[in-house]
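Please find one structure pasted underneath; my questions will follow.
The complex appears here minus one protein chain, its other protein chains still in place.
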Amino acid sequence: MIKLTQEHINVQQIIDSVYSNNAGAVDVFIGTVRNNTKGKNVVKLDFEAYEPMALKELKMIAKEAKEKWPVEKLSIVHAIGVREIGELAVVIAVSTPHRKASFEACQFCIDTLKQTVPIWKKEVFEDGEVWVDSTP
Amino acid sequence: MIKLTQEHINVQQIIDSVYSNNAGAVDVFIGTVRNNTKGKNVVKLDFEAYEPMALKELKMIAKEAKEKWPVEKLSIVHAIGVREIGELAVVIAVSTPHRKASFEACQFCIDTLKQTVPIWKKEVFEDGEVWVDSTP
Amino acid sequence: MNVSVLFFGITKEKTGFSNYSFNLDPQSDLRVLEEELFRKFPKLKSEITFKFAVNNEYILGNQVLNNGDEVALIPPVSGG
Partner (left out) sequence: MNVSVLFFGITKEKTGFSNYSFNLDPQSDLRVLEEELFRKFPKLKSEITFKFAVNNEYILGNQVLNNGDEVALIPPVSGG
């Protein structure tokens, strides 16, 4: 399951989507909205995506992970739109026969997602808002 | 939440137990019962524990993880008794401010659990059964 | 020829547009489009950084554009 969603992300559904009788290990990464960044209070986040390209890049990440590790199943779901503190921004789940590969593949996915996938996060503070990493 | 359980493990409950508004990352490891080991079909697993000592060792792992990484919350739940193919054997969830620590702390917990916690797994095959790693 | 340019995040904020159509001479490349963008939206040159994507693919160097191409301005991504 690779998707972007305006709706609340259901972790259980994503985990269920990667279970496999051939897999003994599932690693799940969940990115949540923190109440602060660099010591400043965050009120909420607003995610924007270039959706067709973001989906294409997410599928490329999944493909690369499957080439590098013995992945049984892999799901990535990313939020679009406003998310309040504590809500889920991204969930990645990877099942593999043994545990080491599940950690490595999952970490590869989130690290690469943060570098390549055209999604942008606006941090909304009490006194203003800013696109993250938007200035040189 | 640190516990051993005869009941089915509820992943969502364990994930919910580690959410924190100060944490931006949760890593979850799920160990499931594979249908094979070293090429041989597995029917089910049977977990036995030295329960008071296993709980003590699990708490020591949690304590050590919290000393090494900026862990917000950490839960470990391990199955006791019979588990069929696809059922959950262990779930570990760790929340941290940033993602790298969540992966490292979670992997530390499962790696250490497998070395130190007095829990034993019997693999039941179609034609017999064996305590894993039980011979020199 | 016409190319459609999409703006996201800070590039949308700085230009005030989510998309804008440019009429370019045939055989124009990304550098030509970039000049037009900087002329039309000077803040893109002075205040931010971005990469180009053409038809959903990152283009690191230059590339000749075709009529109907979809060009996106990709400021530093921050998903996750």
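In order of appearance the chains are A, B and C, and numbering begins at 1 in each one.
Methods note: contacts are C-beta pairs under 8 Å (C-beta built on N, C-alpha and C of every residue); 3 or more make two chains touch, one makes a residue touch a chain.
Just so it is clear, the model here is predicted, and its values are computed rather than measured.
Shown chains touched by the hidden chain across the complete assembly: B. Considering the whole complex, the residue from B:11, B:42, B:71 or B:119 that touches the absent chain is B:119. The chain not displayed touches chain B at residues 31, 47-50, 52-54, 56, 78, 89-90, 110, 113-122, 131-136.
Going forward, only the chains that are shown with their structure count from here on.
Leaving out only chain A, the chains still linked to one another by touching are grouped as follows: B | C. Put simply, the chain closest to the centre of the protein, by Cα centroids, is A. One simple way to say how far apart two chains are is to compare their mean CA positions; for chain A and chain B this gives 23 Å.
If you average the CA atoms of chain A and of chain C, the two centres end up 26 Å from each other.
Across the assembly, chain B contributes residues 99 that each touch 2 or more other chains. Counting only residues that touch two or more partner chains, chain C has 80.
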